[in-house]
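For this depiction, one protein chain was excluded, whereas all remaining protein chains were kept in their positions.
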Amino acid sequence: MTMQNDAYNFAYLDEQTKRMIRRAILKGLAIPGYQVPFASREMPMPYGWGTGGVQVSAAVLTPEDTFKVIDQGADDTTNAVSIRTFFERTAGVATTTTTRNATVIQTRHRIPEEPLTEGQILVYQVPIPEPLRFLEPRESETRKMHSLEEYGLMHVKLYEDIARHGHIATSYAYPVKVEGRYVMDPSPIPKFDNPKLGNMAAIQLFGAGREQRIYALPPYTQVVSLDFEDHPFVASKADHPCGMCGAEDSYLDEVIIDDAGGRMFVCSDTDYCEGRQTAGHKGKDAA
Amino acid sequence: MIDLNNVSKTFTLHNQGSAVIEVLNDVSLSVAAGECVALTGASGAGKSTLMRMIYGNYMAQAGEIRIGDVDLVQAEPREIIAVRREVLGYVSQFLRVVPRVQTLDVVAEPMRAVGVSADAAQARAQALLSQLNIPERLWTLSPTTFSGGEQQRVNIARGFAHAYPAMLLDEPTASLDATNREVVLTLIEEAKARGAAIIGIFHDEAARARVCDREIDVSRFTPGMAA
Partner (left out) sequence: MTPLLSVQGITKRYGHHIGCADVSFDLYPGEVMGIVGESGSGKSTLLNCLAGHMTPDAGQVVFDTRADGPRDTVTMSEPARRMLGRTDWAFVHQNARDGLRMGVSAGGNVGERLMAVGARNYGDIRAQATDWLGRVEIDATRVDDRPTTFSGGMQQRLQIARNLVTGPRLVFMDEPTGGLDVSVQARLLDLLRGLVRDMGLSAIIVTHDLAVVRLLADRLMVMKSGHVVEAGLTDQVLDDPQHAYSQLLVSSVLQV
């Protein structure tokens, strides 16, 4: 059953809200990496469950779209299922778990392994959009730092990492610089995914509901991960092949399989892993 | 080298009923290079006040105080500081130093300030301290803990470290034993010989007679004291 009715707007949001969010998205696309404030609405789910991403998705969805939701790469987690169902009911759009068939993909904490193409939109759920928040809690001051391009503090965070751990230990939400201008938090994706942010064919939109910020990367934007000359950025992953499909190039989850310390590594991107298995690839733990 | 023309000094005590005390009136004197002049006069005649004025420490109400070509009465603070650094030395009766600084550095500092290399300044400081019989084991300690006589000698070493063209000496031989008194008098004679203009206060009459070319009785500039 869908809750569509011609008397109502398409895709849950009222007309004024949708316009307001679309304006914020357009502004974000015009100034890549810049955090655009927007009047985030109450959504029928708690903060932290993707209210920012849901509002952005609702604002860009059209009736012809095919929608996919992933949470940590998986289509079948509670969060992904509930958001997918939400839009099936409120927008009546087609949904899919296949990356290449989707036109809008809402994601929490991952970028799909399969390269995205022109015409696709990737919507990120963002908990804390401000990369400078870690060291400078004053919002008035961080805004000024962005506007004046005072980003020394970002490197202080990386310096602290190396001083404490001997290497840059930040492994997710790794800060990037966009088109040589704005420093941006890529949401808590693993730094393994950072190289995919740059020069991507798809549009990338970032929505932070509680923090009321939207930012964006238009297609083919230059994105550089911050680092030091003598401690360069490395996109790391667990040094194993996937236990199910044998892939050596994908980001892996570590799964504990018994109470005797047994564990296996599997692709976090379920669609990617299933696609490979269907094509006949087999890992060492595959049944 | 040191020229005073019609210099007057009053103290106005604003917080004691605005009492105005005239201390010195119409002082004119001149000291040439290579000359040593003693200021004399009874206690309270204003010898120390005059010395302090010539150093720029006390302000003159009228007249001019020329050290070389700088009039201290009109000069900016930085000009006075430059004169003190390069031209005008002052050996006071009391040593005033930053705690913690070792004696060698206290003595070397005036030379470092005029650009003498660290090594050369250290060497000269060592020579002066030896000459003034400060035991070598004290050189690396701060002089704040020294005896009065030792402090006085460190003060003299510091005052004579740089070859100032003009010098003010306030009781340089007080509280010194015969040996060290002799060393100080030699230092004064050497300074004169290289052309320094010197003004001093000496209660030690023998010393005054030995190094001073003439005396100026300050009482004659003191209102109410002139005979």
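Should a chain be cited, it is by its letter among A and B, assigned in written order, with residues numbered from 1 in that chain.
To be clear about the criterion, contacts are C-beta pairs under 8 Å (C-beta built on N, C-alpha and C of every residue); 3 or more make two chains touch, one makes a residue touch a chain.
Since the model is a prediction, treat every value here as computed from it, not as a measurement.
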Visible chains that the absent chain touches, using the contact criterion stated earlier: A, B
Sole contact to the chain not displayed, among B:14, B:137 or B:214: B:14
Absent-chain contact - pick from B:57, B:93, B:133 or B:175: B:57
Contact with the hidden chain (one of A:128, A:153, A:224 or A:286): A:153
Contacts of chain B with the absent chain, listed as residue ranges: 11-15, 52, 56-59, 77-78, 80-81, 98-101
Interface with the undisplayed chain - residues on chain A: 135, 148, 150, 152-153, 155-156, 159-160, 162-164, 228-231
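Everything that follows uses one rule, which is that only the chains that are shown with their structure count from here on.
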Intercentroid distance (Cα basis), chain B paired with chain A, Å: 77
